[in-house]
Every structure is written in structure tokens, then in C-alpha cells.
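Step one of this worksheet: look at the structure below.
The complex appears here minus one protein chain, its other protein chains still in place.
A and B label the chains in the order they appear, each numbered from 1.
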Amino acid sequence: MFRNQYDTDVTTWSPAGRLFQVEYAMEAVKQGSAAIGLRSKTHVVLASVNKANSELSSHQKKIFKVDDHIGVGIAGLTADGRVLSRYMRSECINYSYSFESPLPVGRLVVQLADKAQVCTQRSWKRPYGVGLLVGGLDESGAHLYYNCPSGNYFEYQAFAIGSRSQAAKTYLERKFENFMDSSREDLLKHALFALRETLQGEKLTSSICTVSVLGAGEAFHILDQETVEALINAFEVGAEEGPTDEGAAADQGGGATDQGAASADEGVAAMDI
Amino acid sequence: MNSVDSIPAKNSLLSSQAESERTLYPYVTGTSVIGIKYNDGILLVADMGGSYGSTLRYKSVERLKPVGKHSLIGGGGEISDFQEILRKLDELILYDNMWDDGNSLGPKEVHSYLSRVMYNRRNKFDPFWNSLVLGGMKKGQKYLGTVNMIGVHYEDNHVATGFGNHLAQPILRDEWHENLSFEDGVKLLEKCMRVLLYRDRSAINKLQIAKITEEGITISQPYALKTFWNFSAFQNPTLGAEGSW
Partner (left out) sequence: MTKQQANWSPYDNNGGTCVAIAGADYCVIAADTRMSTGYSILTRDYSKISKLADKSMMASSGFQADVRALQKLLAARHSIYQHQHNKQMSCPAMAQLLSNTLYYKRFFPYYAFNVLGGLDNEGKGCVFTYDAVGSYERVGYSSQGSGATLITPFLDNQLKSPSPLLLPAQDAVTPLSESEAIDLVKTCFVSATERDIYTGDKLEIVILNADGICREYMDLRKD
């Protein structure tokens, strides 16, 4: 019977040049409920879908404040996500203790990626099973990064991770070109629409999502449920199968869909090691 | 003045072996550093003397140095400690530049970092025996601050260390204002340095002025001040005394 000979530990290469354990870790990211992020010049919005394990339980927290200027959204093993956000929080606190200024986001992301990388090269360790969307603001502007269990990281204008994130990615790819100059409200709107895409027909309500914002003059914070509810109503995101082109200004027209589909494939390729 | 070895070791922490690894008194020292804000940046001044006790041991010590693009540091006290601090700062700036990500440490950050370094060393009873002045400019913001060997630090519009705090600060409090031109700033600093030259035994007449503005950092070539020693108070007081010289 066939059995994969090269996936029993992290540090063993397959003849094809792959590290199966690392790839499995990246699969774990896809199992988690979706998290999305998008940014303009000045703001970052992170949002996630809350999936409770059972009717009787509450859902797990998927968006964490790291500092006033940094927040993360996670998909995958939430326990690993918590450990990594705790690490990021302490890095931020230590940096501001020494320098009395906020830690540049890009640097934190590199430190985080290096930490993840170590787990792909030690036989007694296991890669983190979590993908992190790191949003932040520093002197070079607003940033959104995706951090992956392999130790790779990418900077994005907008991105989605977790289960059925492809639908959200397709939506974001169709709209992202206007994000740079978008207002905070527009970002929130697109975040909610993108989030709805991952629900596949299920109605988007404030109880099944978490939305957070940070930006120039606005410290990272998670919006309370009433605010999210109000936004959903204002943008009519809750409407069943409503037109995704709500606010036609952001739409590209017919050709954009194809373009979106084409680059969606590229998006998948980027996920590979 | 007591000799060091006449002081009995009070506890093992300060006993002879540990003592030899700590700066409990300085060897070669620089004297005052003065810094002021002026209309388009910061000016720092320091002379170039390095005193070995009361001996003028070195005459070309550079005590004003750039730290990255946005900061300027001036150091008084133990010269070797100052040069060690410069090495640490250069390393800090090098690592900062290596990120190459559009973020950089400004004078506020460097000052904060330096304060931690100085305070940590005092906590280990192994101080850097210095008084430091940090001037800088980033994104149109002027910054001027100081730290000493036990970690006391603050910002101000004009700062002066050592003898400068006694002799130059009163002049600066009198004459400093927000809109000093570069020329007036230099004149004011030279006035301070002249007073120090006359009254501070370890000050020497060879000094540098450093400037930091939005355009960058410039440190002047060493130069001397014009002095006047013919006041009657400076004349030999024993001139008429028989048997004296």
C-alpha cells in the first residue's frame, strides 16, 4: 500500500524538494474560518468569521490587538495564534520601552517569520499551524502582511485566508485597485462584502463576524457588535445574494471579473512555499 | 583629595578585583558640552581637550559625532567610555539601516535608547562615566536632550553639561530665544565657550561647532576663539612683591 515516506518529520525533504510537514501546517490554515484584511494609505481593516464549534459553545477570538498601531487576524490553530500574538505584544512593549516609539510593522513581521522558520528546520519542533494577517501603521504608512507557517511572509493590499477565502480573494481582487485612496468607511464596506463571500449564501450578521480598524489617529480597536450591525445595515450587506457591486464607483465593470479570476490563480500559487 | 587605595573596601561588590573592572573614576576626561536649538536646527559645541587629571593629555579629541542621519551627539567625561558609546550607537544605526524599510531611528529614539543604556550600566554599578548631549532633527522636529552617567535625562531648548551648567546656562537663559539665526547661535555659543575658557581650568581654546538641520549634519573644522588676557585682574598679582616671581 502506498504511504508517503517523506512526511513523518519536518526536516525531511521529499525528492521533489518539498517539506510535507510544512505544507500540512499550511493546510491547517485553510481549515480555520476565514480572516480578511485590506488597507488604504492610512487605514487597515481586519475582519474574521466567527465559527462556534457547537451550538452550545461560544466562538474563539480570532482578532487580536498587538499594540495601538498593530493588530492581527488569524486562521488555523487559534491556540498557536494566541501564542504568536503574545510574542508580538511583548516585542512591541519591549521596543517602546527602549525607544519610546512604536515598533515598525514590517520589522515585527520579519521577526515573526523568522520565528516560524525555525520550526521548519528543527526535528524536535512543529511548525505553527496558523496564518496571520498583520495590519499596522508606521512612519512608512499603513501595511498589511500575511504570515505563513512556512516562515514566508508577503505584503498585500488586501488578502483573505482560511476556509472559503478564495471567494473573498476574488472579490478583493476585483476591487483592490481603488483601496489605496479609499476612506475608512469604504474599507469597512469592502471588508464586510468580502467576508460575506466566504459565507456562501449564509446571511452575514454581526454575531458571526468580528471587525477591527486601525489608522492614522485611530488606535487599533475591535468594533463592538452594535457598530458592526449598523454597518451591515447601512451597506445592506445582509441582503440575500444582493448585488456585490453596491457602490458602483468601486466596480471595474464586466472585464474585471475575468481579470479577477486570472489573478486568483496567481494568489493560489503564492500560497505555496 | 583621597587616594583611591586609601578607601577601605566596604563590601565584596566593591572589592579590588571587581573594582578593576569598573569605571569608579575616570582617566581621560572631556569637559563641558553645550547645545542649543536655533531657527532651523540644533547647534552643539565642545572643545577638543582630553584631560588626564589636571594634565592636558590630548588636544584633538573629537567630542561631537553624528549618529545616523538625524542625530548628533556630544560627550563629556571619560573619553574611552564615550568612544565605546559611539561604537554601540554606530552598531545600532547600522542594524537600523540594514532593514532598509523606510523606517529610521530619530533623535528621540536614540535619546531614549541612550538613557536606557546609561541607566542599565548604573544599575550594574558599572557606569559609563559621561554626560551626553543629544541633538537632532527629523521630519521638521527639532530635538535637544541630555543624559548623564546615572541615567538622569531631560529635554530643553538649551542644555549644558559639567561646568557649562554653571557658567553657560545663565548666559543662555538670558540671551537664548526661539528664532536665533545660525550666525547668532554661533555667536552665543562662542560667548559661552569664551567664559568657560577663562574660568574652566580644563577647557582649551580649540573647539568644534556642529550643526544639524533638515539638510544634514556638518561639523566644523577645529578653530580657536579670540581671547583678551590684558585685564588687570589677569596680570601677575605678585609683580611688585619682592622675592616672588
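Here, a residue touches a chain if its C-beta (ideal position, glycine included) is under 8 Å from a C-beta of that chain, and two chains touch if they have at least 3 such contacts.
Every value quoted in this text rests on a predicted model; they were computed, and no experiment measured them.
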item: Residue in contact with the excluded chain [from B:T31, B:S71, B:S115 or B:Q208]; value: B:S115
item: Of B:N39, B:N165 or B:N205, the one touching the omitted chain in the full complex; value: B:N165
item: Touching residues (missing chain, whole complex) on chain B; value: 1-4, 7, 24-27, 29, 52-53, 115, 119, 122-123, 125, 127, 150-156, 159, 165-166, 169
item: Chain A residues touching the omitted chain (full complex); value: 65, 67, 89, 93, 96-97
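Here is the rule we use: only the chains that are shown with their structure count from here on.
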item: Gap in Å, rounded to a whole number, between the CA centres of chain B and chain A; value: 50
item: Chain A-touching residues of chain B, taken from the complex the two chains share; value: 99, 101-106, 108-109, 112-113, 116
item: Complex interface listing, chain A residues touching chain B; value: 97-101, 104, 106-107, 110, 138-140
